[in-house]
Structure formats: structure tokens, C-alpha cells
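To keep things clear, I will list the structure first and then write my remarks on it.
Here the complex is missing a single protein chain, while all its other protein chains stay put.
And now, chain A:
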Amino acid sequence: MMGADNMEAKEVIRLEHIGKSYYIGKQEVPVLTDINLVIAKGDFVSIMGPSGAGKSTLMNILGCLDRPTRGSYILNGKEVANQTDDELAYTRNREIGFVFQSFNLLPKLSALDNVILPMIYGNVFRNERVERATKMLEMVGLGNRINHMPAEMSGGQRQRVAIARALVNDPSIIMADEPTGNLDSKSTREVMEIFSHLYSMGKTIILVTHEDDVASYASRHVILSDGHISQDFRGALS
């Protein structure tokens, strides 16, 4: 019982009755209907489901890139469902680290400068930035490539730069949207091992994927279908 209480106290994300609809003309098209989800600090959650089930929309809402049409989203004890654009930008900068399928590194910046970018928007002191960015790149195993441009790196290396960038502001959650979608199996394994390592360090990770073997790295699986959660379980995927 003690453990459950601790879990309650350390919840990072609480979604209550979240709904999201798009409008085509005056026609309402519901994408998410009544999502209720609590994610505890230090958990590794995969979100799966067939395409069109609303994975990306849920991801955007969880990542504070988009606001829900209705419902409440409490992130680290703070309601973010009604935040303004600038407040959301601030929240993204402090609370969320993104890892995208297509890496989304800025091609004109070196690995180091890409990792420094969130700290510029986060008002981190200049002399602290390089130190922190270098440390992050070393942690993902790219300590010898900090001055390489993205074009000079393999997909796996680029994704590791992106992970370093996601971690550098020490966010509450790491959002990984199909992080291995563009990678070969070897790089996939390397990247997923970094996520496992982060999980073991106590980071909260949310992973959107449609590949079972990638999802199997996670400890909890949330499966969406038709805009609502159809399954939510721990342990091995059936």
C-alpha cells in the first residue's frame, strides 16, 4: 500500500476526460474521446495503436504542442490545458524533451549547437551551456563527435544527438514519437538501449510506436483505438 501511495504522490501526468476534435467546415470530427490517463514519475510507457487511432494527437497534447478541446491536463501539478501559446512554449522548454522520428536537428548547426538550442530558449548561462551539452553528448556516446554537422552523421548518431538535446534541460518527461522509424535494426537497438538506460536512471519516458519489439522496452503499454484507451497494462506484450 505504501508503494501505491508513493506512486500517487509522484504522478507527472494526469489526463482527465481529454477530448480533441477537429473541424472540417462545421463538421466536428472527434479524434480523441474521453482519455483518462495517469503516468507516474519514472515510468516508461508505450503508446500503441493502429494508424488513425489518435496516437499523434495524444502525443501532441501530452507534448504541449496542442491544446485539448475539452478535459484537464495536469503536468507536474500544473493545469496546462488552458495555457497560452507562450506559456506552452515555456512548458515545452522546461518539462518536455522531444525525440522525433525524423530527428529534426537543425542542419546548419553542429551537434553541440543543436544540443545547446533548448538552453538558449531556457535562458541558461552561456558558459554553463557548452559544459552541459558536452556532458549530454558524452552520455549518448558521441563525445568524440560534438563538432560534427548532422549531415556527417549516421541516422543512429543523429537520433542520439536528438536524445541529448531532449535531455539537456532536464525535463520531467521525454516524448519519443516513433524514434526508431527511420533507423536500421542495429541503430534501433542502440537507441532503445539509451532509453532503457534513461529509464533505469529514473527518467519518465513516453514512447509512441507501432512496432511491438520497440514497445517491449517499455514497462507499461497503453493501446489506443478509435480515440480512446482500449488497453492499459504492464508486463509483456501479448
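Some observations on this one:
Following the convention adopted for this analysis, contacts are C-beta pairs under 8 Å (C-beta built on N, C-alpha and C of every residue); 3 or more make two chains touch, one makes a residue touch a chain; residues count from 1.
Operating definition for what follows: contacts and distances are computed from a predicted model.
Within the choices "Integral membrane protein", "Putative ABC transport system permease protein", "Rieske domain-containing protein" or "YbdD/YjiX family protein", the name that UniProt assigns to the complex's undisplayed chain is "Putative ABC transport system permease protein".
Only one residue from A:P118, A:P179 or A:G227 touches the chain missing from this view: A:P118. Of the listed residues A:H17, A:K78 or A:K108, the one in contact with the hidden chain in the full complex is A:K108. Residues of chain A in contact with the chain left out of this view: 60, 63, 65-66, 85-86, 89-90, 92-94, 98, 100, 104-106, 108-109, 117-118, 120-126, 165, 169.
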